[in-house]
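Some chains have been omitted; the remaining ones sit where they do in the full complex.
The first chain written gets the first letter, and so on, giving A, B and C; residue counts start at 1 in each chain.
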Amino acid sequence: MAAASNFFSIVAGVGPGTGRSVALKFAKVYPVVLLARNPAHYESIVKEIKESGGQAIGFSTDVASQSSVKDAFAQIQKELKGKKLAAAIFNVGGAFVRKPFLELSLDEYEAGYNTNGKGFYNFAQATLPLLLESVESSPHPPSLIITGATASMRGSATMSSFASGKFALRATGQSLAREFGPKGVHVAHVVVDGVIDMPKTKDWPINGGAPDGKISSAAIADSYWYLHTQPRSHFTHEMDCRPYVEKF
Amino acid sequence: MAAASNFFSIVAGVGPGTGRSVALKFAKVYPVVLLARNPAHYESIVKEIKESGGQAIGFSTDVASQSSVKDAFAQIQKELKGKKLAAAIFNVGGAFVRKPFLELSLDEYEAGYNTNGKGFYNFAQATLPLLLESVESSPHPPSLIITGATASMRGSATMSSFASGKFALRATGQSLAREFGPKGVHVAHVVVDGVIDMPKTKDWPINGGAPDGKISSAAIADSYWYLHTQPRSHFTHEMDCRPYVEKF
Amino acid sequence: MAAASNFFSIVAGVGPGTGRSVALKFAKVYPVVLLARNPAHYESIVKEIKESGGQAIGFSTDVASQSSVKDAFAQIQKELKGKKLAAAIFNVGGAFVRKPFLELSLDEYEAGYNTNGKGFYNFAQATLPLLLESVESSPHPPSLIITGATASMRGSATMSSFASGKFALRATGQSLAREFGPKGVHVAHVVVDGVIDMPKTKDWPINGGAPDGKISSAAIADSYWYLHTQPRSHFTHEMDCRPYVEKF
């Protein structure tokens, strides 16, 4: 087992909610690479991590684009030369279209899959070879952690775009867990069932405005870190999380 | 309720297995439209139906292509002028690629979604407006019936392409059931868990070669017809089927 | 394959809803044995079947009592000497207690299991040997069909008694399907998700009073018959049913 400083982590899909919290959490141990389409989504987080003594670097990347992901990983290999990948987090939300089905365009329908199906394929193709290289030496089993949603488990009226993307993501995650688990890579899927507490949702009247009625993204980050530290005799493939007042 | 002869049915994804059997079954009551990319897949079935006194017509259609589906339905509207749609069956298998994930190209990965995600979107967009028009008059609640697979329920190593497509299909089917059920359209998803008994699988050593160890496609067709005839107070959304000797 | 007249069927848990409809349906082909604790629950149904030309006989039986079930089957063997069992339907609802957990007595909690766990054990022990004897000769694969509920799939606040019984029933049904399916006995579990339309529920304001907003028990009976007639290459283990307007 090598020192954590020889390793890095990567978070795809950073923004003001889960992505930021996960990046801050993993940055306490590993340098963190942040991917988002819009640099505005990672720049302040990179700054925040650096100011608290961590290492972070962001790359503008569209996970739905194979060439964009390839370009990003070419740069990553150069910038983090000599470091190995310990943890890869796929936290891409993607467009969240709610519409009656017959008003949904093909582009809108495909948006769910483009980010969470194809986007995850691109991310997994880029990170799995690096995670496999870390199996022998990583402080904890190298991990590929996936953010799911209620819509990963059930479709609902007007949500076919988001649900089909999240179902495809879960299917791919299960397939990878079964293929790469025995090789020592931990693939885990977290079903986030509820609304994240973040600036944009501040005034949403969720769960009757109950205190702690929205999910703390810092607590999600704790979950991801906990999953990353599980030993290989005890891999969790799936866990849910929701506020105590959430109906389920 | 109008006479069945004022209605038609449509089967997307016909070939020598389930598609053929479903077409023969529904042709006993309704004229049947058959869709397949390759005319060779429907021509003999059209002939077989006509010879036994039914009505059938085939259209070469690529369900993964929005324009191909639109063209087909323009022709269908013309050819079946005055008839209403009673049942639409989505039986598109799609490419079945089995490969270690890191050897799977993006095109191969997307093949599952193209047929079963986007392809089903295209088919549902074309058929749901017609099914809605039949709610008041159809002999049985107008039905959209979907062929799923074991891979609709769980991913497995080397099957991420097929599983992600079948998961996306199930997600979309669930969404449509919840949106269109209350409008009177019956959306049902059948999990076919096992190998279909057809010429191509004749010599596959399934279930130790046990008699009836492969699924009779005629029995699947009976299921689909049974689902179509359920009254609206009793809609089945999901059922499985497998040979008695199949492990599950 | 022998004539249907050499076979009989049996329904445990008859009353004015599903049990009556299933008995009437199966009585069109097989003599039917009806089991209920209270003779008042089967007497009018026996009469109804006989008046329409069928054969039926009822036995007062408490499925939760091993000796009561043994006594009933001893009588059945005598009364139906020479006939074989083609279909056994377990439709025992059991006490339906809704209470905050801390107000629920142990007796109330156990009521769910007594009928649907232990009761099903007793019924399955009595019927499976008879069903196995019919494998070679029954007109359709001998069948053990189980009535489940929404509470078979998920617990809910105040419903732990009913849910624990229905979960135990489903667990046992799955175990039996896997053990006896390969021997030719069809074990099927139907998730009835909604309220049955029957005299007692007539004025219940279900689904906003929508027409057909409650499940037709005759349609459930059609399902059970359909399941019974499936060939062994195509056994359905589980299907759901609900009104088109039911939220799920």
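Odds and ends about this structure:
Keep this in mind: a residue touches a chain if its C-beta (ideal position, glycine included) is under 8 Å from a C-beta of that chain, and two chains touch if they have at least 3 such contacts.
This one's a predicted model, so the numbers in the text were calculated from it and none came from an experiment.
Of the identical chains making up the complex in this file, 3 are positioned in the shown model, whereas the full set numbers 4.
We take it that only the chains that are shown with their structure count from here on.
Shared contact partners of chain A and chain B do not exist in this assembly. In the contact between chain B and chain C, the residue numbers used by both copies make up over half of all numbers at that interface.
Put simply, the C-alpha centre of chain A and that of chain B have 34 angstrom between them. Computed centre separation for the pair chain A/chain C is 46 angstrom, with centres defined by C-alpha atoms. Chain centres here are Cα means. That of chain B falls 31 Å from that of chain C.
Contact with two or more other chains is made by residues 178 of chain B.
Put simply, chain B touches chain A in their complex at residues 66, 100-102, 106, 109-110, 113, 117-118, 121-122, 124-125, 128-129, 151, 154-160, 163-180.
Those residues of chain C lying in contact with chain B across their complex are 141, 178, 181-182, 184, 186, 197, 212-216, 219-220, 222-223, 226, 230-245, 247-248.
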